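Coming up: subunit A.
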Amino acid sequence: MSYLYAAYLATWLIHGTYLFILARKYSKLRREMESLKK
Partner candidate 1 sequence: MTFVSITAATLAKDIRLEWRSKDAINAMLFFSLLVVVIFSFAFDPTAEESRRIAGGLVWVAFLFAAIVALNQTWARELRNQVLDAYRVSPAPTNPLFLAKAFGNFIFVSILEALMIPLFIAFYKLRALGPAWELAPIALLGTWALVVNGTFFAAISLRTRSREIMLPLLLFPISIPALLGMVNATTAVLTGEASARFWIALLLAYDVVFTIACLLLFETVLEAE
Partner candidate 2 sequence: MKRGMSILAVVTALLLSFALYEALIGAPTEQTMGNVQRIFYYHVPSAWTAFLLFLVNFVASVLFLIRRDTKADILALVTAEVGVVFCTVVLVTGPIWARPVWGIWWTWDLRLTLTLVLWLIYVSYLVLRQFSTSSQTPVLAAVLAIFGALDVPLVYFSIWFFRTQHPAPVIGSGGSLEPRMAHVLLINWAAFLCLAWLVGWTRYRLEVAKREVDEAQALESLLESPR
């Protein structure tokens, strides 16, 4: 049933989006740490 797959896909998309946001925060933090070390 396509609804079933849609639900499972949506779940992973939502979790994936949050992890993506975290990854972006992490790279921003890394950059800031680099500029501080200078």
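Quick note on selection: all candidates are chains of the complex that A comes from, given by their letters.
FYI, a contact is a pair of C-beta atoms (placed from the backbone, for glycine too) under 8 Å apart; a residue touches a chain by one contact, two chains touch by 3 or more; residues count from 1.
Being a predicted model, the structure only gives us computed values, none of them experimental.
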Problem - Touch assignment for subunit A within the complex, options 1 or 2 - result: 2
Practice task
Can you check the complex and tell me which residues of subunit A touch candidate 2?
Solution key: 1, 3-4, 6-8, 10-11, 14-15, 18-19, 22, 25-26, 29, 32-33, 36
